[in-house]
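For this depiction, one protein chain was excluded, whereas all remaining protein chains were kept in their positions.
As written, the chains take the letters A, B, C and D, and residue 1 is the first residue of each chain.
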Amino acid sequence: MKTLITGTVMLSVIVIMLLISWIDLPSDPNAMNIANRFAPPSGEHWLGTDQYGRDILSRLLLASQSALTVSLGGVGSGMLIGCILGAVAGYMKGLIGSVIMRAMDVLFAFPNLLLALMLVTVLGTGQVNVLLAIAVFSVPSFARLMYGFVLEAQSYGYIKAARSYNAGHAVILFRHLIPAALPRIGVQMSLALGSGILTETALSFLGLGVQPPHPSWGGMLNEAQSFMYLAPAYPLIPGFVIFLAVAGFNLLGDGIAARHKEAVS
Amino acid sequence: MSYLAQRLLIAILLVFLVSFASFAVLMLLPGDPVRLMLGTEAPPHLVEELRAQYGLDRPWLLQYADWLAGAVSGNLGESFIYKMPVTQIIVDRLPMTLSLTIFASLMALLIALPLGIWAAVKRGSWVDGFIQAVVQIWIAIPNFWLGILLLLGFTVMIPLFPPGNFVPISEGLGAHLHSLFLPALTLAIAEAAVLIRMFRASLVEVLNKDFMTFAHTKGLPTRKKYIRYALRNSLIGPITVIGLQVMSLISGVIIIEQIFNLPGLGRLLLIAVQQRDLFLLQGLVIFITVTVILVNLCVDLLYTRIDPRIQLHATKRRTT
Amino acid sequence: MSSNPPLIEVKGLSKSFALPRPVLWKPAQALQVLRDIHLTIQEGEIVGLVGESGSGKSTLGECIGGLQTAPPGTIKFRGTALEQLQGAGLKEYQRSVQYVFQDPVETLNPRYTVEQIIAEPIRAAGLVKQPKDIREAVEQLLQDVGLDAAYMKSRPAQLSGGQCQRVAIARALSTKPALLICDEAVSALDLSVQATILNLLGELRRKYRISQLFISHDLHVVKYLADRVAVIHQGTIVESGHTEHVFKHPEHAYTQSLISSAL
Amino acid sequence: MKRNLRMMLFITLLTLAGLITACGTGDTNNNASGGNNPVTSNNGASSDSSNNDNSSSGSQSGGSLVYAMANDVDGLDPQRTVSASTFLVTHNLFETLISVTPEGELVPQLATSWEPSEDELEWTFQLRDDAQFHNGHVMNAEDVIRSFERLRAADSPRAGEYANIADIRANGDHELVFTLASADATFLSQLANPWSAIVLEQDGDVIGTGPFKLVRYEPQQYIDLVKNESYYEEGKPYLDEARLMIIPNATTLLANLQSGTVHIGGITGAQLPQVEQLSHLKTQGAANNSVQLMAMNNDREPLNDVRVRQAIALAVNKQDVIDGATWGFGTPLGSHLPPLSSYFVDTLDVLPYNMDQAKELLAEAGYADGLKLTLSLPEGYDTHINAGQIIADQLSRVGIELEIEIVEWGTWLEDIYAGRNYDLTVISHTGRLDPHAFLSRYLSDSSENYFNYVNEEVDQALLEAAVTSDVQKREELYSFIQQTLAEEVPALYLQSMEGITALHESVQQYESFPIGIINLKDVYLDQ
Partner (left out) sequence: MLEIQDLSLELYVDKTWKPALRPLTFRLEPGEITGIIGESGSGKSLLAKALMNILPARARVASGSIRLHGTELLSLPRHRFRSVYGRQLAYIFQNPAGALNPLMRIGDQLLDALLAHEEVPRKEAVRRALKALEEVGISDPERVFRAYPHEISGGMKQRAVIACAVIHEPDLLIADEATTALDATIRKQILDLFLVLSKKKRMSILYISHDIAAVQYVADKIMVLYGGMLLETGARGDVLDRPLHPYTADLLQAVPYHVKPGTKLAGIPGNVPPITAKPPGCIYAPRCGYATERCKEDLPPMVVAEDPSTAADKIPHTHACFHPLLRDSLGKETHLNTNPSSPEGRERYVQQPAAH
């Protein structure tokens, strides 16, 4: 139970950042003031300024939007595609089933970064393409999860009964199978969200992530690494926020898994 | 034996498919290798000349056919950038990537196995809580960030390790491992985090099984009980994960190679894509596909070694 | 016996599963599950099907119930082969054959309320349309299986094993079936609860002339409930007949060893 | 599980503490002073500093030097390779007939003296008699001719550049006569280019006469050189051996410098304060003969209106861009010629920073309420991306909204540079000493004129300047061209960037060259 609370506490910090960024930002995140670069935390700039004199706090807040849209959007779409593919593969079995699953295995084995490299080089950098890259990464794990679950569920009494009184594929799929799979999907989703954010930071290190001037946590961390001497505290801030988000999602996932296991046993 | 023959057949098919896909993708990419080499200062007429010289002006299907013919006979063509046969470049890089992969995987195993077992055996205690907290942190740290910290921490602040110059194994194992220690540690930490969770979960599951209680009530000595009974049964899950991690290590450590300045396959991959070095990329893609297939095969064979119930069928369904 | 054709007539039914191919180009061996089955179930009759685990009794049940496909012409429902059933005939068959499964925990969708569980097949069969009528039907069914109408709103997690099984039976009755296929329906229940369910099944046959195919490995339960009994061993029915007769004078060696080992 | 929460906090604090100690040494006062040039390195960051006292008497010979380079060479054959970084290395292995000093004058190397005929069509060169190739063979006129034949051969990428040479003939072992098809003022500086090196083919490879010999080349890792014992200059090179290491990551490179495993390496402006802290490192700035500009697509609405381009030029404070993008290491420019060039004319005051005038011009051009443009920046080039962002911020103050789009390098070359499908973009051009190489891209019909800039007068001036050898006439023409470019602003000229090199204190007599070569001949190490 505790992991669930710790997870939600951490994520609530991120959500608060998101809300503030929608309402109003302390100052214009892109306004540069070269004279005032690396200013220490002060009244006007709570977390100080970066190498262009831009306010770190507002950039961090704005970045929460891109971080969440990229990971939520990416993992969300990956989940949808993955689940549908997995459900179809598990439900139909036969040739279609094994073809889908073999494709998933290949996608699973393919190194993520190379995939992102090719995707981003073909489609160009920017938020949408990073989102696509993360979506493609998360499809296989969801497909496998759903495939396994559907196979297992075939032996459940209420599924067999539903098939015997001819409840119809739609009812079986959407009212029986998917609701039953939701807790597991929830767990996988939160783990994938965590790794989604990490992927964004990795991509921005290679210059393929969310591009300037739009701020992103990964981008800020990457830039900060070269100014560590000038402002040792500067890289800590994005690093800590990333840690908060990733650990938050992971703990949330563990919490849901634990609660789901209790509920079932 | 016929099963292996079948796996070989699928492997060859897979390599062909993947190489065709990557060739097509590279052709789609805007940007042309010659112009990339010449940059903005090159004399204008030079671009056409070199394109003709490399045969890049022909339709790409023809180029693929040429490349394939060469590949089948073992000649993967020459890299535009390095003007050296692709096979030689890869072979030069292989020892470094292999030793990094093996070193990092062993280190990850050395960290994850004891901690995973300790957490499982003492599940629910403060030890378990502590290890799980550490795992959460290790997972949450982006690995390039960890790399930089280790680099600065242990090469500059406390000069324990040489920063970023790779010592090949030919110059002595000690120096070789010494130069690879930090990058391997960075990789190992990220991997170990995942492995610890995996070991702990599968071990806890096994410890609750009936045959463990039966071993206990048979009066078996604890050490034998844990190793011969509990550990062996808890290996199936982690092996799959280790297989995946080895695969990603061989081709996916671009970031660590950049930070620690290691001339590995990852960085070569990045340069090949950015410079649109066609033949180099094809060579690398084939190499990665082959290693993926080999690792998969090893993992499957390992399964049968560990678990007699598993029979390898055409459709790879495991009958556990 | 009544003149019209038997409710269910199984003739020469054989079924086998293809094992996974060891190698792509080598043919897969087939695992013979059922061999040349002959069985008839009359209207309003309880037929017991006794066999050890792995004898193929569940597969036979699922073939009769339509959950698994049977070779053409081997199973007839009221005289017409299953695969020939179309449109109204098919709907009629699906409506009149219902299932009761073994594990009370997995037989009900944990997220549904009792009312939803029982109402779904009614809606699927389309017999009754208006929500008010459906609710009434559900109340009546709950009463038939000895459950208070107050249970309508509760969820499976709040019910005991026996109560879950009663809801499952109510669900099976909802489409006014002619045949109930009970696959080890009482094996997972405690003895005291088991008795109440057996009584319920007997009562249902008496009150609504619902015939039952009662599949079980427990000889005593079958002996108590079934009018006729068929003994299945490794995919073939080795013996069948009136329960008294089979238990008193077993002819086949396997039946004899089965009866002698019944404590 | 309550322990889990407490444990998590404890671990986080532990890691944070670790982070802080790892990256910040106690005493750095991290609030660097204001934006102006924070650097007060011990030898001043003047453009072409060379602090050593050239005293060769006290020099120590021997020792091995490690030089760190950011990107790899592509092969070691000066006549065949194309990428700029290659010549950093080949300069130490091969030599040209004429060499060049850091100040840009031409000085003898393999040729001791040369004089032209009256009509400047024939040039006679006297060659050294004591220069040996690395295999011991003494260089003679025949070798030079064969080397030029190889340069002008069909499969040589640079054959076109020597088309003007009609014939080369030797009279005697150490005298050479070049006959040109037409008089060419750039002929001499052409011979000084690194790819005009004199090479000898030996079993598929090429060897030179340079101060160092190649030992081993490991792509992506290092290039090992060793002293050429039989080098004709007495006592040189001082070093026994040199290793050129390839370290692309800036942080890693600095770490190596700091730990002493590397003696010389280029660093970024941001890293300078860190290097300042270290007593065992010194820094040395040097202009690298480059021009950073924001190119404008002159035939695309509204950039085809010169007033709009001028307004943009007026609205950007170049010094801010320099401080922001290159940490103050660069000299602002008014036109497309770096200060190092002998024909440089200062055109900074043509369009000085003036926001109001910019707004007026915009209004005059009909864009009083501002306009929107796309700024495409090449991915991976931080200096250009940084400059682009600063410009975008400044232009937004006069109502010009720039939408930044980062483009992958290969795509930039294809779509923008070759395809000219862009509004604005930021790039830098490094060139050779000869002004023609810099300015020829403004010829209306040139394939490198990605500005789409058309001006007949400039075309004539360029063609004429390329031909006349009368220096005074060339100065007039080139100053006219620079003036016109400064006024018509086909591109917003930003700065000529300076490279900063960090050196270990024991490194003496290292000179930074403007045209991208490393000269290790004169370098020695205090033991």
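The definition used in the following text is that a residue touches a chain if its C-beta (ideal position, glycine included) is under 8 Å from a C-beta of that chain, and two chains touch if they have at least 3 such contacts.
Everything numeric in this text was worked out from a predicted model, so none of it was measured.
Chemist: Taking the complete complex into account, which shown chains does the hidden chain touch?
Modeler: For the complete complex, the undisplayed chain touches B, C.
Chemist: Out of C:53, C:86 or C:130, which touches the unshown chain?
Modeler: Checking the options C:53, C:86 or C:130, the one contacting the hidden chain is C:53.
Chemist: Where the complex has a chain not shown, which of B:189, B:215 or B:269 is the residue touching it?
Modeler: B:215
Chemist: List every residue of subunit C that touches the chain not included in the displayed model.
Modeler: 52-53, 160-163, 190-196, 198-199, 217-221, 223-224, 244, 257-258, 260-263
Chemist: Of the residues in subunit B, which ones touch the absent chain?
Modeler: Spelled out for subunit B, the touching residues are 124, 209-211, 213-221, 224, 228-229, 232-233, 306-309.
Throughout what follows, only the chains that are shown with their structure count from here on.
Chemist: Please work out the Cα centroid separation of subunit A and subunit D, and write it as a whole number of Å.
Modeler: 43
Chemist: If you average the CA atoms of subunit C and of subunit D, how far apart do the two points sit, in angstrom?
Modeler: Distance between chain centres, rounded to whole Å: 86 Å.
Chemist: With chain centres defined as C-alpha means, what is the inter-centre distance between subunit B and subunit D in Å?
Modeler: For subunit B versus subunit D, the centre distance works out to 38 Å.
Chemist: Send over the residues of subunit C in touch with two or more other chains.
Modeler: Residues of subunit C never touch two or more of the other chains.
Chemist: Quick check: what residues of subunit A touch more than one other chain, meaning two or more?
Modeler: 121, 225, 228, 235, 239, 243, 247
Chemist: If you look only at subunit A, which of its residues touch subunit D in the complex?
Modeler: Listed in rising order, the residues are 1-3, 5-6, 30-32, 34-40, 51-53, 120-121, 124-126, 207-208, 211-213, 225-233, 235-236, 239-240, 243, 247.
Chemist: Could you pull out which subunit B residues touch subunit D in their complex?
Modeler: 29-32, 35-46, 49-50, 53, 81-84, 89, 92-93, 126, 129-130, 132-134, 136-137, 141, 148-149, 151-153, 155-157, 159, 162-166, 258-261, 263, 267-268, 274-276
Chemist: Taking the complex as given, what residues does subunit D use to touch subunit A?
Modeler: 1-2, 4-5, 8, 12, 16, 19-20, 23-24, 28, 30-32, 34-35, 250-251, 268, 270-271, 273-274, 277, 320, 323-324, 379-380, 385-386, 389-390, 392-393, 404-408, 410-411
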